[in-house]
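For this depiction, one protein chain was excluded, whereas all remaining protein chains were kept in their positions.
So, chain A:
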Amino acid sequence: MSQLKTKHLLGIKNLDPEEIELIFETADNFKDVLNRPIKKVPSLRDVTVANVFFENSTRTKLSFELAEKRLSADVINFSSSGSSVKKGETLLDTVNNILAMKVDMVVMRHSSPGAPHFLSKHIDANIINAGDGTHEHPTQALLDTFSIRERTGDVAGKKVVIVGDILHSRVALSNIFALQKLGAEVMVCGPATLLPKHIGSLGVKVELDIRKALEWCDVANVLRIQLERQKMRYFPSLREYSLYYGINKQLLDSLDKEIVIMHPGPINRGVEITSDVADSEHSIILDQVENGVAIRMAVLYLLAGNVE
């Protein structure tokens, strides 16, 4: 396989394992490039990419922008704060206005699940989903699984637990799809109020006790408690959450094995994870950030070749 079957990256759900493998192999090459003194390649010269963010983002936007610049693309940025969205313009109008300026690819983050799918039915440019509400965040799942592969050699056969707010997390859903496609076993762990009722039907294990989850797994991907995305209270206090679902060094030391710790960031230190865990040798949190640029370069590069 030398190219993706689709012109958009809307989610992991519709990717084949071979396509994920192709993205990984491409990212391996770009990671080499990123470690050279001259980190830039001309692959996307004359390609214009718009980063359209209708929701706040710091690291994803930065990571995409860096990936685009390393590939020599022309980059424009749009974010909803202070833009015409607040004047009542529709998503379609906003994006069509940007496309009228001859943009080839759109990287979009939006608070509505399915927003990039909606857009893909109405516009011609390649679309990369940089997070759609509580649905998917495909590049995050790709960089997460890429990082597991890098640290442990292979994703297949690994036991991965995703801890925390699964209900409001696009990272969780994309990770579940990616991990399963690559042959890993997946468990979710958190208070039942933060786990989708039907998540078990996706073929993942469900565990309400953090110690049992950690005893089972090889890798723990700890999610941020999305305080801003909760429409109501799902647990009584951060204090209680951190006591019963937080991951600390004492808990990890009490296990008779070593597990890899991941976090998609930004971390609420002292809530879902303590500093001594986040900064320990078990943590690959900063590797995830580094790999994010290579993965996004690979996705941009592969999709740019799929223009109709």
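The definition used in the following text is that a residue touches a chain if its C-beta (ideal position, glycine included) is under 8 Å from a C-beta of that chain, and two chains touch if they have at least 3 such contacts; residues count from 1.
Following the convention adopted for this analysis, contacts and distances are computed from a predicted model.
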| item | value |
| --- | --- |
| Hidden chain of the complex, named as in its UniProt record, picked from "Aspartyl/glutamyl-tRNA(Asn/Gln) amidotransferase subunit C", "Dihydroorotase", "NADH-quinone oxidoreductase subunit J" or "Septum site-determining protein MinD" | "Dihydroorotase" |
| Touch criterion as defined above, residue of A:T48, A:S63, A:T134 or A:T274 at the omitted chain | A:T134 |
| Candidates A:H8, A:R70 or A:H110 - the one touching the absent chain | A:H110 |
| Sole contact to the chain not displayed, among A:R170, A:R224, A:H263 or A:R296 | A:R170 |
| Chain A residues touching the omitted chain (full complex) | 13, 90-92, 110, 112-115, 117-118, 132-136, 170, 173, 196-199, 201-202, 231 |
